[in-house]
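Missing here: one protein chain of the complex. Every other protein chain is in place.
Each chain gets a letter, A and B, in the order it is written, and its residues are counted from 1.
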Amino acid sequence: MNLALPALVPALPALGAAAIFATGRRAPGFARPLAVLPVAASAVLALVVALQLGTDQSLDAATRLTPTGGPDILLAIHLDGFSSLISLLVGLVATCVQIYSTAYLKDDPRYPSYAALVSLFTAAMFLVVYSGDLIVLLVGWEIMGICSYFLIGHHWETADARSASLKAFLVTKLGDVPFLFGIFLLGADAGTFRISGVLQAAAEGRLGHPTLIALLLLAGVAGKSAQFPLHTWLPDAMAGPTPVSALIHAATMVAAGIYLVARLLPVFLLSGAALLVLSVMAAVTMVGSALCALAQDDLKRVLAYSTVGQLGYMAGALASGDRDAAVFHLVSHGAFKALLFLTAGVVIHAAHTNSISAMSRMPGLRGRVPDAYWTMGIALVALVGLPPFAGFFSKEAVLTAAEHAATGEALTNGLGPASAVPSAAGWIVLVSGALTALLTAAYATRLWLVAFHSPAGAAAPVTDQANGHAAGAPYSPEIDEADPAQAEPHAMRWPLWVLAVPTMGLGVAGLRPEWLPSLLDGGSLRPSTGTAVVGTGLALAGVLIAYAAWRSATARAAAPGRVPGQAGPPAVEAIPAAEPAVTPVADPGRTLLGPLFGPAQQGFHVDRLYTVLFVRPTTAAAQLVRFLDREVVETYVRGAGNGATLLGWLVRRAQNGNAQTYVSALLAGVVLLAVLVAVGS
Amino acid sequence: MLLATAGPLDPATRSFLSPTGVEVVFLLVGLAVLGSAVITVTTKQLVHAALWLVVSLGGLAIEFLLLTAEFIAWVQVLIYLGSVVVLVLFGLMLTKAPIGRSPDADSGNRWVALGVALAAAGTLVTLVVDAFRTSWVDLGAGGGSTKVTGESLFRHWVLPFEALSVLLLAALVGAIVLSRTRDKRLPRPRAGKLRAGKPVGSNGPAARVTASTTPPQES
Partner (left out) sequence: MHLVYPAVLAALLFSVGVYGVLARRNVVLVLMSVELMLNAVNLNLVAFDAWLRDSLHAGQALTLFTITVAAAEIGLGLAIVLLVFRTSGTADIDRLTALGDPNEDTAEPETAGASENKAAAV
């Protein structure tokens, strides 16, 4: 096949980004077509490449980039089913996000730079997906990191965005340093940086330190994919514009870590310890983030914690040795989470607040954004994992893989022996995955009910939108692009339905071996009966529990105040009056979590722990250095200056113009000299 | 060659405990000279200082006589007592020195001056006593008479003598030039402002300009 096509896929968005950077200031009118068209063209090209490649095939091409003396660095392309699938996902989501952004950031003065960065980010993601060389992959990896930094800090006027962007950058870099060393070690052991060469070396057992390599790589993966110890940046990254959250923090960048592990899974299969670490990491991430999501009030933070948890699912699938399930879940999650974020953007756009409790006090929000209401419902059902939506099949694939790993017959699909996966890893993933299914259902239901179905919102008519956001809602960093009384433009609405299609239908693709699995390693993605029943049952149980908790919380909240059944204009008038006081919002999360609610809302104080462990010592060291510089080093400098000044002051004092003092000094000197001469001789 | 007629350096023959009459007189007059000199530099009354200077310089003339330099003694009386002290008194009057006690006759430098003077005195006296403890002057009469002095002056010192006359002339001319009132622009001091004025240099150029442009009030 023509190599120019896959080469063009990452090149087009990069060129588009360069063009926007070049013309954005002078001709901002070109920014929109330059942002949308190259990305869309790349998506189409990715589809063409995938179709040309077909199934069960892979393509490798390489040209030497530079002689290094050690292992060569190659400009290599590696195409197979995984890269086709993920490039399609990236292309689709990026196109939708770019189109969505044209409306969402319509009046933003920094739209050109924003669009250019999104394009550059897309190009970097394509590069990561297509690259056949670890060093080139690292280049794309780091470009994504810096683009993420800039995009999170898009609203740099707010302190939240500034600190969030810095935090995201630093935390991911903290993972990237061991990642770099892991790549070096891998290249040194395998003698090449080409992924195919590395995998061949792994198959032949030529890797000397598989556990060390795997653990070093895992650090980078944990940073990029927001797994447990390094996950804290992702919820804070929600300070960025919502489309950025959809693109970067749901579908693509956080998926890069999962994708990398999937590509290098044979290396990880060499080390049972690394898989165990990965499974523990995934389990802690899943359960902890689901608990946190249950307690969050910020809509986007709920989704961010949900993303962290779903990434935990993927990591769990990888720990179980089944990369098909991981990538399957990655794709379906990418679709429905991007959809969730875009609908969240619409809702926030309409409600002018991020807080779901503030949304619950807002009358008629449901009727205000019907598209977002329905598509968010679809996406949440997919997130919960109820059949027949995409999330059900991919999640069940993960649980099935874990079940197989637990029983000692992991679905490695020929990448390694089934015994390479420790059964403990499978059990950990299985138990935590089942628990997370319950929690996920609970928080998704809570989100849905609190945001849209609160008594006030349900009772109120669709009219009276104008003062809907006048309440004391938390400040939303999004700029008021549109009049909230008007419906969202089409560019913000139809990407939702475009993304809703794979959210609903993608799961079916895994049922038949010749559909989706043929693109991948060929393993079965059909859910096993046992896990399907258990998973679905737990999800349903979570939904029901959350609903019951919500009902009781609503009843409690409504009891002292007004009658729940009271409908119509009186309720509308009563609400603004009640708002200055702390309105008891019916939050089932508080009921469900009990004493855990406070810690969960704070992310279990991981940030505070990091503050104590890392930030304070660093600050203290910086203060010490500052003290040493200001007080010690500068004392010498200042002392030199003050010494000269003092000397000059003394000499100046001597020049007082009084001849008598001059003569006194002169004569005293003469006498002194005479005495010295007399005594000395 | 010059030391051919120096006195004997025999230490044993003369004792400090049995002074000669000349020595006693010298000591007494010397005490008077020293005392009046001290009063001269310490008294608060400026005119009295000049008069005590007369006593001191007159006493010195007597000392010159005792040292057999009679011509110099008369010159001392003539020039110092006759002209210099008169000049000094004129100077005091022309600078409108106050009559009577002036409490600020000594400057703030007094204690430093005292220290330096005492140190100088101690050093000098120690060195001089140490050097000339045993020297004896043979006072032959007529060693400094007018005849002898005139002969040496006009035989050996004629050229310096003539040069000195030129020096005096130059000093005369210089004094005239300096004390002549060149033009009327210099402000004349006013009697009431004598000690109330600011130190020179502390007033800026602006003050100087006003001072120079203001026409003198008198004349």
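One rule holds in what follows: a residue touches a chain if its C-beta (ideal position, glycine included) is under 8 Å from a C-beta of that chain, and two chains touch if they have at least 3 such contacts.
Model, not experiment: these values are computed from the prediction.
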| item | value |
| --- | --- |
| Interface residues of chain B (partner: the chain not displayed) | 2-7, 14, 16, 20, 22-23, 26-27, 30, 33-34, 37-38, 40-41, 46, 49-50, 53, 56-57, 60, 63-64, 66-69, 71-72, 75-76, 79-80, 83-84, 87-88, 90-92, 94-97, 104-110, 112-114, 116-118, 120-121, 124-125, 128-129, 132-133, 135-140, 143-144, 148-149, 152-153, 156-157, 160, 164, 167-168, 171-172, 174-176, 178-179, 181, 186-190, 193-195, 197, 199-202 |
| Chain not shown, touching residues in chain A | 638, 641-642, 645-646, 649, 652-653, 655-660, 663-664, 667 |
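Just so it is clear, only the chains that are shown with their structure count from here on.
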| item | value |
| --- | --- |
| Centre distance in Å when chain A and chain B are each reduced to the mean of their C-alpha atoms | 101 |
| Residue numbers on chain A that touch chain B, as the complex places them | 657-658, 660-661, 664, 667-668, 671, 674-675, 678 |
| Residue numbers on chain B that touch chain A, as the complex places them | 107, 109, 112-113, 115-116, 119-120, 123, 126-127, 201 |
